[in-house]
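Here the complex is missing a single protein chain, while all its other protein chains stay put.
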Amino acid sequence: MPVIIALWCVAALFALACLGVVTARWRAGTALVYGGCLATSALAFSIALGHLIAGGANSTLVLPLGLPWVGSHFRVDLLAAFFLAVVNLGAGVASCYAIGHGRHEAAPQRVLPFYPAFLAAMNLVILADDAFTFLLSWEFMSLSSWALVMAHHREADNARAGYVYLVMASFGTLALLLAFGLLAGPEGGYAFAAIRADHHPEAIAALVLALVLLGAGSKAGLVPLHVWLPLAHPAAPSHVSALLSGVMTKVAIYGFVRIVFDLLGEPSWWAGMVVLVLAAATALLGVLHALMQTDLKRLLAYSTVENVGIIFIGLGLALAFRANGMSGAAALAFTAALFHVLNHSLFKSLLFFGAGAVLTATGERDMDRLGGLIHRMPWASFAFLVGCAAISALPPLNGFVSEWLTFQAILLSPALPQWGLKILTAAVGAVLALSAALVAAAFVRAFGITFLGRPRSPVAAAATEADRFSLAAMLFLAVLCLLSGILPGYVIDALGPLTESVVAGRLPLQASVPWLAIVPVSESRSSYDGMLVFVFIALSALLSATAIHRLASRALRRAPAWDCGYPDPSPLTQYSAGSFAQPLRRVFGTIVFRARERVEMPPPGDAGPAVLRVDLHDLVWEWLYAPIARAVNVAADRLNHLQFLTIRRYLSLVFLALIALLLVSALWL
Amino acid sequence: MMRIPFGATEAVLLIPLCAAAVLALLPGYRPAARLNVFAAFLTLLAALSLLFGEHPAPGHYLIVDDLNVVFVALNTLVGFTTSIFSASYVGHELETGRLTPAYLRFYHAMYQILMFAMNLALVANNIGLMWVAIEIATLTTVMMVGIYRTHEALEAAWKYFILGSVGIALALFGTILVYVAAEPVIGEGLDAMVWTELVGHAAAFDPALLNVAFVFLLLGYGTKVGLAPLHAWLPDAHAEGPTPISAVLSGLLLNVALYAVLRFKVLMTANEAAVAPGPLMVTLGLVSLVFAAFMLYRRRDIKRMFAYSSIEHMGIIVFAFGMGGPLANFAGLLHMTMHSLTKSSIFFAVGHIAQVKGTQRISEIGGLTETHPLLGWSLVLGVVAIAGLPPMGIFTSEFLVVSSTFARSPLLAILLVFGLLIAFGALLLRLNGLAFGEPRGGTASVKASYAPLFAHLALVFAAGIYLPPQLVAWFRHVSSLLG
Amino acid sequence: MALIDALAVQGAQMLLVLLVAPALVGLVRKIKARLLRRRGAPVFQPYRDLLRLLRKEVVLAENASWLFRVTPYLVFAAGWVAAALVPTFATGLMFSWSADLIAIIALLASGRFFLALAGMDVGTSFGGIGSSREVMIASLAEPAMIMIVFTLALIAGSTQLSTMAAFMDSPAVGLRVSLALALIALVIVALAENGRIPVDNPATHLELTMVHEAMVLEYSGRHLALIELAAALKLLLYVSLIACLFVPWGLARPAQGTVPELVGAAAYLAKLAAGGVLLAAFETAIAKMRVFRVPEFLGAALMLGLLAVLLRFISGSF
Partner (left out) sequence: MDRLDFDISHLLAGGLVLLSFVLLYQDRLYALLNVYALHALTLALSVAWQAYIQDAPHLYVTAAIALCFKAIAIPTVLRRIVKRLGIHREIETAVGIGLTMLAGIALVALSMVVMLRVTGKANPIAREDLALALAVVLLGLLIMVTRRNAVSQVVGFMSLENGLVLAATGAKGMPLVVEISVAFSILIAFIVIGIFLFRIRERFDTVDVQALDRFRGERR
C-alpha cells in the first residue's frame, strides 16, 4: 500500500523535525537531520516512482483525524504519484546538498526544525484526498516555508519578504478555501470523492476556476500574483530556495491540476484561454525581470516565474484541447507540461545549489561583485553551466525536450474550432519562442558574469570549491538533466497511464520507436532523437579535436589578453551585469519597466566621474499592490480616531445602535 | 459512565466562594497564591466530574446541559491555568512594587469571586440569576482592572464601569421583556424565568415581543462581548489591568457574555414566528471583524493589540452563529473554545514579555526569538494560532465558517475573508517586529511558569488535528438547538 | 546493404557541407570584390586561411578557462551536425528525422550560447560587447525563426525538414501569401544570424560596430579556424535551408539510386552559387545599420513571421 508507506515517511519527517529542535545546537544535528530527510525522501521517491511506472491502482486510506464527520482521507493515484516522485526527488537531493551546505548555516536552530516539517507538508498536500486535509497541509506548507524564509531574520529585506510571502500565501489559501466551499456545497461534502461525484454547473465551475487561479496561481507565481516569489525565494537558505523554487511551485501546480483537471470535471473552452493569457504574460514578464536582476538568486527566482508560465501554457493548451474532445492533443500538451515540471525541478534545484555554493564560497549574491569563479570552483561551475544550458532549452539537454513538445502541441492547435483560441495560441507560441530566446540570454549573462571573466572583488578572487556533498548533489542533478534529455522516451512512457487517467488520452508508446527517438504524433509529422544528437555532437567534436591535434598543430602559448591591443588591468572594465543587459533593456525595458537611463556628467573642470543611472519600475507592484497597501493604511488611520473618543461619545454610539435596532424592529419586524 | 458525585454543580460555585472568603483574610502572598491555585484546581476537578458524569436534572436555578458543560469545564480549566500564571506574575509585580500586599489580598479574593460569578452565569437556569451573575462579574473585573491605580488604569476601569453598567441595564430590560412574553403562557412566578421552561413553551410566546427583547439582550450582553460599536471598554480594560485579568477577560468573560446571547438565541429559534436573529448577529459580527482588523494596524500597546484581536474573533464567532446551520454553529462553538484557550495563552506570554522588557510598547520590544527564544517562539505559536494558521484549532473553525458561508451567501463570505486577511496582515506585521529582527528592549531572564502557556497551546494544536467525538457530539447537539 | 547505402549517403552529405562551406564564403567575397571593381582574393582563399590557421599555434589569454578552449569544438560540432541534417541534394536521409527544424535551430542556438560565453571568458570589454549584442540579436532572431518554422510546418503539416521539402516540391503547395512573408522573414533572419550587412560586417574590425568579430576577438590558431569554419557552415546551412524550402527542385527522393542524387547535388551547387551571388549583390547594395536599429529590423521579421502564422491559423488557404 503506497499510501501507508508514504504516510509513514511523513511521520518520520515530523519525527525528524522534533529531532531537529533537540539537536539543533550540536554539530552532528545537521548531518543527522538532513541524512534522515535524505533517506526518507529516497524511500518515498522509490515508492511513488514504482507506483507511477507500474500504473498501479489508487491506494486510499482514511484516518479519524481532521473534521470528525469527514475524517482525513489520503490517496495515491497516478497524478499524486508523479508529483510525489518529483517532490521527493528534489527533497532528497536538497537534503544531500544540505548535509554539506548546512554546516555553514549560522543559525541551524532556525532551519533544522522547519526543514523536515516543510518536506512533510509538501508530501501531505499531495497525499490529501479531502478539502480539509488538503488546505491544512497547504497552509502548513506555507507556514513552515515562511519559518525557513525568516531563518535569517536579521536582514530587514528578509523580514519584509517573509511578511509579503505569508500574507500572499494566506490570501491564496483563502481563495482556495472559497473554491472548496463552492465545490463542497453548504452541506460540506469535503471529501474529494464526493466533490468528484457531483456535477458542477457552468457558473460555479467558472467561479471555482477563477478562485483556483488566484489560490494555486499565487503560490505558483502566476503574474500578477508573483510578487512574493522573487522576495521570498532568495531570502531562504539556498537549499531551501531550491525547494521553494524547484519543488513547492510544483506542489502549487499539482493543486491546480488536481482541482481543475480532476475535481472540476469537464472544463469549458474559454477556461483554456484564461489560463493561456495568464501563462504567456507570466513567462514573458518573468524572464524580462530575470534579465534585469543583478542578484543571482533573485534572477533564478524570476526565471522560476518564467518556467511556471511555460508549464501553465502546457496546461492551458491541455484544457483547451480537452474541452474540444481532442484527447490526443490534450495528452501531448499535458505531457509537455508535466515533463517541464520534472525538468524545471531538476535544473532549478541545480542552479540554486550552484548559487548557494557561490554564496558560501564568497558571501556574495550580487553578480557585479563576482566573476572568474570557474577557475576557483571548477566542478560547481561545470554543474551550474549544465543547469544553464538545460534551462536555456539547448539540445540535447532536458529543457529542450519539454519545450519542443510544447511547440508541437501548439502546432496542433489550428484544429481547434474556436477562433479566439486559435489566434491566442499562435500569439502564445510567439511569446513562448521569445521568452525561450530571452532565457538563453539571461543565463548567458548569469553564468558569464558570475563564473567567467576576472574576479570583480577580493572575495570572488579568494573563493574555494564547494564541499563534497554539495558537489555530489549538483553533479547528480546535472547527470539527470542530461539523461532525461537524451532518453525522453522513457519519461513520456512513464507519463502515459497518468495522462490516460487525467485527460483520457496518451502519447504513442515511445519504447517501440527505433534509436530511442520520440514521436509525439506521427513519424512523418515530427520526431526528435536527443540520444543521436548527443552522440553526433560528441563524435564530431571529438573527431575534429583529435584530427586537428594529430594532423595540425597542438601547440599552445599563454599570453596576456589581446583586447585589440588595449588590455586594461582593472577588472572593472569588464562588462557588468547591468551593461550586459543594456541592449535588451533598451529593446524591452523601456516599455515593460519604464526604464530610463540618465547620464550625470560632472560640471566642466570637475574631474569627478560621470554616473549612469538606470531606474526601472516594477509596474505590477506600483499599479496593483502599492495602491492596496495605501488604501489599507488610509482606512486604518481614519478608523484609528475611534480609539480616542470620550466615554460620552462611546455611550452615544451605544445609544445610536439601540435606537437604530429599535427603529428596525418597529418598522420591519 | 461513572455516576456523578453529589452536588458537583454546587461545588463549582461553592468552592470559589469559600476560597474568596478565606483569601480575603489570608495575609502574605505566597500562601494566598497557593490557595488560589488550589481552589481553582478543586473547581476544575468538580467541573471535570460534571463533564464526564451525566447531567443532573435541571432545577429552578441551576442547570447543566450540553450547551454549558463544555464552557464550565473550559472556564474552570482556564481559571486554573491562569491562577498558576498569576502566581508567578504577581510575584514579579510585588518585587517591582506595582502591587502592595494589601491590594494583593483583595486581588486574590476578587479572582475567586470572578470565577464564582462566571460559573454561576454559566450554570444558571434562570435568566434573572444569569443576569445577576454577569453583573457581579462585571463589578469584580472593574475592580481588578483599576487595581494598579494609575491614571490610565482608573480611567479604563471607569470607562468599563459606565459602559458595562449601561449594557447590563439594557440586558435587564430585555430579560424583563422575555418574562413579560413568557408570563401569559407559563403563568406568573419563577417558572416564567426558568430557561428550560422558557425553551419548552417558547413556541407560544408573542414573537414581536421576543424580537424587541432580543434587540435589548443582544445590545446588553453584546456590550460585554465587546462587539463594535459597543466595544469601547474592551481594549483599555485589557491594556491597563493586570495581565492575568486580561487573560480571564478575553478568555472567559467574553465567552460567558456570548453564552448568554446564545441562550436567548436558542429561545428565538424555538419560536418559529419570531424573526431569525441571524441578520442582526451577522451584521454586528462583520462590523466588529472588519473594524477590529483595521484597528490592529495602528496599535502601539501590545496588550491593547491583542484585545482588538479578541474583538475581531468575537466578531467571527457572532457571525458564525448568525449564519446558523449545523456547520457554522459547530464552527462558532469550536471557535469560542479555541479562542479562549489561545488568547489566554497569548496573554500569558505577553505578560512575561512585558515584564522582561519592562514595557508594553510594541516599538520597544523586538527580536524576542533571539533574546528569549522560549517566550518568543511561544508568542509566535500563539499568534500563528490566533491568526488561523494550521495546524491549530482556529484554522478548523475558520475553515468551516468560510466554506459553509460561501456556498450560501458569497458576498458575506467575501467580506468575512476580507476582514480575516486584513487582520492577518496586521498581526503578522506586528509579529515580525516583536519576534524577529534586531533585539530591542531588556534582556532580563524570565522566571516564568510556561506550563499553562504550553498546556493551552498543546490543547489548541491537538484540536487542530483531532477532535474527540464526545466534544463533537455535544457541539452538534448544541448546534441543532441553535438552529 | 541498404543500411550501408544510407550511411554512405548521409556521410556524403556531411562531407559535402563541410567541403563546400568555405567555398561559399569565398565566392561571396570574390563577387563582392568584383562588384567593387577589385580583383579580390580567389574563391578558394578561405581554405588556405583555414589551413594556415590550423597549423599556427594557439595564443591563449592567461585567464582563459577550459570553457574557452572547448567552445570552438562544440560550436563547430553543433554547426556541422545542424548543417548535415538539412537536405542538400536529397531528402529523407538516414538520420534526417533525428532532429526536426526546431531542433536544428536549437542546435545553432546552443552553438551561439557557448560562443557568447567564450566571449565573456577572458574578461575583456570587447568580448562583453560582442556577447551582449549577440544575445540581443539572437533573442529577436530566434522567435522570428520559430514563427517561420510554424508557418512552414502548418503548410506542410510537419516540422520534419525532409517532409517539408518533399511537400514543397509537390504540386500540393501553391502560391501563398504566408509563404512569401515567411521567405522575407527568413532572409532577414539569415542575414542577422550570419552577421552579414546590414546587421554586422564580417569584414570589419571597427570595434564599435562589430558583434560576432568582437566576440571571437581573443581566438587564434586552430580555435579561430574552427570558429570560422562553423560560421561558414552556418551560412551554408541557411542558404541550403532557403534552397530546400523555397526552391526544392531537383532534390532526390529517398532510395532513388545514384543518378538523381548526382543531379540533386548539381542542382544544389547551382542553388548555392545563386544564393552567394544574390547575397553579395545585396550586401554591396546597402549600408550597415547602427546596432540599435537592428531590433527594429529583426522585429519586422518577427512581425512578418507572426502575421504569416496568424494567416495560417485563421485559414488554410493563405
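Labels A, B and C are assigned to the chains in the order they are written; within every chain, residues are numbered from 1.
The criterion applied here is as follows: contacts are C-beta pairs under 8 Å (C-beta built on N, C-alpha and C of every residue); 3 or more make two chains touch, one makes a residue touch a chain.
These numbers were taken from a predicted model, which means no experiment stands behind them.
Contacts of the undisplayed chain with visible chains (whole complex): A, B. Contact with the chain that does not appear here is found for just one residue of B:A24, B:L94, B:A169 or B:I465, B:A169.
Checked against the full complex, the one of B:L154, B:V199 or B:L374 touching the unshown chain is B:L154.
Interface note: of B:A33, B:L129 or B:V478, the residue touching the hidden chain in the full complex is B:L129. Residues of subunit A that touch the chain left out of view are 643-649, 651-652, 654-655, 658-659, 662-663, 665-666.
Not every partner is drawn; the one left out touches subunit B at residues 126, 128-129, 131-132, 135-136, 139, 142, 151-152, 154-155, 158-159, 161-162, 165-166, 168-170, 172-173, 176-177, 179-181, 183-184, 188-190, 192-193, 206, 208-209, 211-212, 235-236, 299-301, 304, 361.
As a convention for this text, only the chains that are shown with their structure count from here on.
Averaged C-alpha coordinates put the centre of subunit A at 35 Å from the centre of subunit C. Each chain gets a centre from the mean of its Cα atoms; for subunit A and subunit B, those two points are 44 Å apart. Computed from the mean C-alpha positions, the centre of subunit B lies at a distance of 78 Å from the centre of subunit C. Those residues of subunit C in touch with two or more other chains do not exist in this structure.
For subunit A in complex with subunit B, the touching residues are 64-69, 109-110, 131-132, 135-137, 139-140, 143, 150, 153-154, 156, 159, 162-163, 166-167, 170-171, 174, 177-178, 180-182, 184-188, 190, 632-633, 635-637, 639-640, 642-643, 645, 647, 650-651, 653-654, 656-658, 661-662, 664-665, 669.
Taken in their complex, subunit A has these residues touching subunit C: 371-372, 374-375, 378, 385, 389, 392-395, 400, 404, 407-408, 410-411, 413-414, 419, 422-423, 425-427, 429-430, 433-434, 436-438, 440-441, 444-445, 447-449, 452-454, 515, 517, 523-529, 532-533, 536-538, 540-541, 544-545, 548, 552-553, 555-564, 567-568, 571, 573-575, 579-584, 586-587. Residue ranges of subunit C in contact with subunit A, taken from their complex: 54-67, 73-74, 76-78, 80-81, 84, 95, 97-100, 102-103, 106-107, 109-110, 112-113, 116-117, 119-129, 131-133, 135-136, 138-143, 146-147, 150, 153-154, 157-160, 163, 205, 207, 217-218, 221-222, 226, 291-292, 295, 302, 305-306, 309-310, 312-314, 316.
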